[in-house]
Every structure is written in C-alpha cells, then in structure tokens.
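A quick write-up on the structure given underneath.
A single protein chain has been removed from this complex, and every other one stays in its place.
Coming up: chain A.
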Amino acid sequence: MKNMIDIRLMLSKKRLIGLFVWLTVPTLLTMGIFYIFNDVTDDFSVPVGIANDSDEEEVESIIQEIGDNNLINVRMIEADEAGRLVEQHELDSTFVFDEQFYDNLENLRRTNMIESHYSNRSLAYGAIKESVGAVVQERYGLYYAKNMINQVEEENDAEQSDLETVDTLINDLIDRFNLLEYEYSYYGDITPVSDHEDMNIFLIWSIVTFFVTLFIFELIVSERRQKVMQRLAFTRYNMTKYFLYQVSILTILLVVSDLIAWFVFEFFYEQSISILTVLSVRLMMILFAYVLAVLIKNVYTYLLVSLFVIIAIIIFTFVLNPLFVTMDLGYLNHLNPLYQFINEEITVYWSVGLLVIIALFWRVRHA
C-alpha cells in the first residue's frame, strides 16, 4: 500500500494542488449555490403598478400595506397608463384606485371597487390579485364593522363611534379573546414539510460532488494512456490491481471531503442527513465514475460524457421529478442515480447495478 501512495504522490505531484482544490469544491460551491438559490431568488419580485387618484390618507396606507408584501414591488403610476404598461409588459399587472374608491369603501359598495389590468403574460397575476384583495378586504371589514355598529347605535340612540374607536375595539378583542386556531398534520406520525423551509443543501451538494467525482476520475482515464503504465509490467502489480488501489486512495480522500461537508452543513446550516446515507451515495458515485472511466478511453470524451450525466441528473431532479410524481410515473425517478439519496434513503439499487456491470467486465476479461 505504501508503494501505491508513493506512486500516487509521484504521479500527481504536478496535480496535487489541483486535486486538493477539487476536493474543497463540493463544500464551497454548494455553499455558493445555496446562497444564490435561497437568498437571491427571494429578491425576485413582481413589479406591480398602482395608480392612486384619491387624496385620502386611508388609501395611501392601503397601498403601503400592499407593498409590505415582499413578493410585490410597487411602483406608482398614472391611471391612464395602467393599460399600456401592462400591454408592453413593463409591469406584471396594474391596479387603479380611482377618485370614488374611498367613497365606495366608506359606503360599503365593494363590487368593482378597484380596476385591475393584466395580460396573458402576467405570470403572477393570480397570486397578486389574491394578495391585493386580502388587504383591501381586511380594510373593508373594518368599515363594515363600523357601519354595522353605527347602525346599532342609531337604533338605540347611542353615541356614534368613529373608525378609530372601532379599530381599537377590534384590536382589543383580538388580544382578549382566543380567535380560531388552525392546525395541519399528516395522518400517522409524519410531520409535513413547511413551505418556507430552506432549500435542501444536501441535494445541491450531492449533484456538485457527483460532478467533482466524475471530473477527478479523469485521472484514471488519462493515466491509463501515459507511457509510465508500461513500467507496471516490471512490478508485482497488474493494471487492474494498480487502478483498484488508486481508486481506493481517491475514495479515502473523497470520503474525508464528504465528512467535512457533512459536518459543515450539519452544524452551520442545521440540516441533517445520516452519515450512512452519505457514504452509500459516495460508494455509488465511485462505482459510477469507475465504470465510466473504464468504458471511455478518450479523456475529452470522458469529460463530455460526465458533463452530460450531470446535466441529465439536474433535469431529472428539478424538472422531471415533480412531473413524474403528478403523472403517477414515480418509478421512472429511479433512472436518476441520486434519487434514493434525495429521498434520504440509502443508495442501493444503482450501486448493486453498477457492481453487476463491474462483475460482468471481470468475467468478460478473464473468460
């Protein structure tokens, strides 16, 4: 074994730094991608135009409340350009609060209170409409309560409350009473995944590290072509044995890098997965890369095929997976080598399949 390590060091002297750089890539790149997916995508927002033709402060505060939603990026516009801006798709949708809006709100005429403009290209109109509707409806509810209260007061010759009194009363009651609560759980002892959970960092990591593994195994393809391999004939190793040793050295290095990644994600990102799952997916990746490296003789072709494999996995994971699930074709997901890992299972099927392929090679070669 010591010989082997020496050979590894000797052969990779020039590439040693490169190798170690590659080993840090999975952790660092994953962190970068995680940041982009989690933080930058949150900053994407829907540009919504709002025209305000009324002078009432009340309307201003409604518009402000609409803008409090992070998803909505409010821009103030003129009422007469509301249609044009949507048509030219400079804004996703526009809402017009006209002069009568406040009057309608006060007198509880809620039908067609707001004019909205959207087009077939308005990607988010449905959600935006709900959100604007909810804000206005809540304010409308306040006026509705005030109106009813005033009506009751009038019938009983009591003093008329103004809006502020009603608002305070309502907030008072919210504090004093327990309003309706709501609970969601799955049947059995399964906790539902909450909506706003961070993206699964191990999912990103598995793809990145698969990519890196395939690229590191290029070593095997290129070394096989080097002149130095002829000298193996003079040692007690044959080529297969030699490469098996080399693969185990690379495996150890990769496992160390896995453990570091696992540690970082477990403690700094507070996402967890069992180490066994990580090690099983590592085994699968090594086998996969080995089979690929044995099959393909040309370095450049090997790299291209690796790239293709990774792109295919990305498409499977992010595009096809949800489609398969809704179309009851879930079993097709097993075409994705990372599928079991993504589901936090121990990767078995692909490893077994790859071992069978390797065993077949062996037989063919020795037959």
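In the analysis below, contacts are C-beta pairs under 8 Å (C-beta built on N, C-alpha and C of every residue); 3 or more make two chains touch, one makes a residue touch a chain; residues count from 1.
We adopt the following convention: contacts and distances are computed from a predicted model.
Asker: Name the absent chain as its UniProt record does, using one of the following: "Membrane protein", "Cation/acetate symporter ActP", "ABC-2 type transport system permease protein" or "Spermidine/putrescine import ATP-binding protein PotA".
Answerer: Its record in UniProt gives the absent chain the protein name "ABC-2 type transport system permease protein".
Asker: Hey, which of A:I249, A:V264, A:V299 or A:I357 is the one touching the hidden chain?
Answerer: A:V299
Asker: Tell me which residue among A:Y118, A:Y269 or A:F361 touches the hidden chain in the full complex.
Answerer: Going through A:Y118, A:Y269 or A:F361 one by one, A:Y118 is the residue touching the chain not shown.
Asker: Of the residues in chain A, which ones touch the absent chain?
Answerer: The list for chain A reads 40, 43-47, 83, 86-92, 95, 110-121, 123, 129-130, 132-134, 136-138, 140-142, 144-145, 148-149, 152-153, 155-156, 158, 161, 166, 169-171, 173-174, 176-188, 190, 192-193, 215, 218, 299-300, 303-304, 307, 315, 319-320, 322-323, 325-327.
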